[in-house]
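Following: one structure in structure tokens, then a few remarks.
Missing here: one protein chain of the complex. Every other protein chain is in place.
Let's look at chain A:
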Amino acid sequence: MGNVIGIGASPKRKEDQRFLTGRGNYVSDIKRPGMAAGVFVRSPHGHAKLRGIDKSAALAAPGVIAVLTGDDVADDGLGSLPCGWGITDAKGVPMKEPPFPMLAQDKVRFVGDMVAFVIAETSDQANAAAELLTVDYEVLPSVVGVLEAVRPGAPQLFDDVPNNICCDWELGDKAAVETAFRKAAHVAKLSLVNNRLIGNPMEPRAAIAEYEPGTDRFTLWTTSQFPHVVRFLMGALVLNIPQHKLRVVAPDVGGGFGVKQFHYGEEAVITWAAKRVMRPIKWVASRSEGYVSDRHGRDHVTEAELALDETGKFLAFRVKTLANMGGYLSTFGPNIPTNLYGPLLGGVYTTPAIYCNVKVVFTNTVPVDAYRGAGRPEATFVLERIVDVAASEMGLDRVEIRRRNMIPKEGYPYQTPVLVQYDSGDPVGCLDGALVAADVKNFGIRKSESARKGKFRGLGYSTYVEACGLAPSRFAGRLGARGGLYESATVRVHPTGQVTVMIGTHNHGQGHETTFAQIVSEKLGVSFENVDIVFGDTDRVQFGMGTYGSRSLVVGGAALSKATDKVVAKGKKIAAHLLEAAEVDIQFEAGKFSVAGTDRTKTFEEIAGAAYVPHNYPLEVLEPGLEEQAYYDPVNFTYPGGCHIAEVEVDPETGTVTLVNYTAVDDVGTVINPMIVEGQLHGGIVQGVGQALFENAVYDEGSGQLLSGSLMDYCMPRADHMPMMKVATHSTLCTHTPMGVKGCGEVGTIGSPAAVINAVVDALSHLGVTHVDMPATPNRIWRLLQNASLPVAAE
């Protein structure tokens, strides 16, 4: 055995060498012989009828190869972009599911909706020709906000979707909740907005498509988190390309955060176009183009009510939300504000009755879909905000009211009233750990120091639980998933004992090449250096559902663990033959097969060699070779949880909120690589802080123009916005995943928005402020202070 680096170690990442030396292989880095350039012509209007497109001037421009429009798509009889989830209302009526054409037909429904694809020899020529395309629009009034969209008389996006309501969804026991509210000693009420976000992975989306007439095969290189799903959705449901004739490659991808886990129209158009023009075509989005075409996230308007008894125990929780879907249903769109939202409204508390109603609404905006956390940050924000409101109204301490309602560690497994059953957790342990780590007991001293400088200091708590590791296929199927959510892994042992793993998840920053190699190193006793992880290519990897929902380690890692078990099982059979012993007497430990109670052993390498050079081998009962595959479908979601504490300072002169301390104690189950987990927590937290303090996608009502359409207008968190965060794990083990892992990709983003806003409200509570909507920008805070009931001057 060599250099085993296993579970719990923090080796430096295998993927870093190429990224640090400028040798990554992102889609935009790839060149194909004879490659042409494509650009999309997009609607400048939020809502318009498409009366006609005159291609003639564009076609005559230098270097132009083709101009394709929705009419060409219709002529070729191609399908519409599919939605992966079909939800139903309380009566079982399916959601309204209007078609989502890959190039607009008859109508455009958001600024950025694609109307044509221009292909030319160079991107400059394609851009110049795109300017010459004449599109005749009959502009219609746009509606961009959910409240406006459901009002009588609002512009209607689709003729057969009355009031723009896609689905009126509900969950929970409405009658039980009403009964509980009647008995309540106190009812806290809160109206809030969960602001619309744009994911902004640093690599803009891009695609290259190529058709090989000699083999009738297509290849699509795309910035995707799930290439196999793109192959299935696009090949089987949009373009009618047989699966074995379509290769989808997602090489190095520069961040995803959900934005790249959908099947986009651009992918279908460029693949279809590559055959039409018999040339490889490349398209690379500009950042501005990404703003009006990358799927957006969040965008809820919510009214919540929490019923409590006189001691502050939660009796019932009622939530009504309007969720923005944008102009069409994206791949996971309707699943996010429903199935990934309602079931999380219990949080870490024992609330016995919960009812949630979500109206899923079409508007003239970019389609809304999953963005890191996806539904769960929204649920956590509503719950953790209203808990603070209730505490304040009832004169209870914010920590005490949480503690009083938490599920005790021994209360797990815990069945919530909203479908999900948590398997394990320790919310009180996370809370206690965070209180110490955040030095809460000395907060008063720090607040006085801030006051001396004329600043208001506030402390904010958020606890959370999330359902991740998507997902048990049966459960998801009952909720409306149209696909499975398992994962697959193949462990290929080479004749020399080195290992190549083919896995269906996708690595775009999460460090899978390292973490998965650690699992193999530990389980097979092989050197960490001797394990490589292959992902992101449908020709090399058997199958997979990809990376999202904190699922890669939980579901993919479990498949990998199962596959290594199969390798060991086969190795034992080979060893039994070589060592002339019974198979039941063979033990495998630390890379060696041995006969129990003897010193007779064979190394892993010797067994691998025998498998491929089977001169002395049980050929009559066993095939040669040492390669095993496993699929894993989880039995339940995993439920990471934790407690976050934010500390802010507000400058009353400018309204600026400065995050001065941030502490997180998270329960993510078994930690394979602490260094990587910590990095995931950092990144997740800052994305949540971005939502709380900076980020906001703003549309102009009426015209449907995106006002925050560039990095100049949409404020991304920068290095100097953040203090050094303190993150720690307080783990309980998942009871149903092979290694006890729970997932860690989204926890930071789920816990942080409520913690930050609760801190801002705390800082301003002496002025009578009870709620601040996100993002808490200087402008918003300054206005709030001008209207506050007390003088602004600090004590």
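Please note the rule applied: contacts are C-beta pairs under 8 Å (C-beta built on N, C-alpha and C of every residue); 3 or more make two chains touch, one makes a residue touch a chain; residues count from 1.
We adopt the following convention: contacts and distances are computed from a predicted model.
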Message = Given that one chain of this complex has been left out, which of "Iron ABC transporter permease", "cytochrome-c oxidase", "ArsA/GET3 Anion-transporting ATPase-like domain-containing protein" or "(2Fe-2S)-binding protein" is its protein name according to UniProt?
response = "(2Fe-2S)-binding protein"
Note = In the whole complex, of A:Gly6, A:Gly63, A:Gly86 or A:Gly679, the residue touching the missing chain would be A:Gly679
Key: Given A:Gln510, A:Gln705 or A:Asn758, the one touching the chain that is not displayed   = A:Gln510
Task = Pick out which of A:Met102, A:Ala307, A:Cys356 or A:Met725 touches the chain that's been left out of the picture.
result = A:Met725
Remark   = The listed residue (A:Pro204, A:Pro227 or A:Gly297) that touches the chain absent from the view is A:Pro204
Key: Footprint left on chain A by the chain that the document does not show   = 12-13, 15-24, 26, 28-29, 199-204, 252-255, 257, 286-288, 508-511, 675-676, 678-679, 682-687, 710-712, 716-720, 722, 724-725, 748
